[in-house]
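Note that this complex is displayed minus one protein chain, with the remaining chains in position.
Moving on to subunit A:
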Amino acid sequence: MKTIVGKVVVLGHQGVGKTSTVIRYVENSFSQHITPTVGASFFSCKLLIDDITVKLQIWDTAGQERFKAMAPMFYRNANAALIVFDITLRQSFESMQGWVFELKQNVDNPMVLCVVGNKSDLAKNRQVNRDEAIQYAKSIGATYHECSAMHDQGVGLVFDDVARGLIRLLGNSSDHNLKVYDSENIDNIMANSSELEATDTGKEETVNLSINSIAHGNTVKKCC
């Protein structure tokens, strides 16, 4: 039996429901009063698809503009990206395209892309046509899902789709950086986390972004 460990980054405009969607999936809960994400939050979960265990390490990023410079830290090594917009907010659909552009520019290794239109419970206030979203997703080689984190509709399918995409990626491409273990015991893999870390940091260094440049795009100078 095989275990795949895949890194997933969740991107999208602020307030579209990235955190709500992840929490709906990972913990099966929802809160109206959730506050905006600070920086990025880390979640993990596992799925069983056919007889392959897929472990997802999810980076749920903050949509606020001020955290934008941090995003490369999370998408550089990702194996999959969930790009989320709010179907009731046209602007969030458009800013999603900015994210896709950035990914295409900066990520070389193959990646599973998944476009998610959230808040489908508010379909009566829809500002983004479903067909348009499907068209767009197709044009960038992504799948498209609509879901409602609030009403728990379609969220499971999103993650299922990501997991299946990762399995396909493993079969189809040679330059993926997915980790594969021939073990049943996922806990052993977790215990062996120094390995995770090595990859996380190792890759990071090659992109040559220091705290200075990631933080504010230039060298820290002493001021005043």
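What we mean here is this: a contact is a pair of C-beta atoms (placed from the backbone, for glycine too) under 8 Å apart; a residue touches a chain by one contact, two chains touch by 3 or more; residues count from 1.
In this text, contacts and distances are computed from a predicted model.
Colleague: Given the options "Kinase binding protein CGI-121", "Vacuolar fusion protein MON1 homolog", "Putative tRNA (cytidine(32)/guanosine(34)-2'-O)-methyltransferase" or "DNA-directed RNA polymerases I, II, and III subunit RPABC1", say which is the protein name UniProt records for the missing chain.
Modeller: "Vacuolar fusion protein MON1 homolog"
Colleague: Just to verify: which one of A:M70, A:V107 or A:I134 makes contact with the chain not shown?
Modeller: Checking each option in A:M70, A:V107 or A:I134, the one touching the absent chain turns out to be A:M70.
Colleague: For a quick check of understanding: of A:I23, A:L56, A:L82 or A:V112, which residue touches the chain that isn't displayed?
Modeller: A:I23
Colleague: For a quick check of understanding: of A:A40, A:V107 or A:L157, which residue touches the chain that isn't displayed?
Modeller: A:A40
Colleague: On subunit A, where is the contact patch with the chain that was removed from view?
Modeller: Answer for subunit A: residues 14, 19, 23, 27, 33-43, 60, 62, 64-70, 72-73, 91, 102, 193, 196-197, 200-201, 204-205, 208-224 touch the chain left out.
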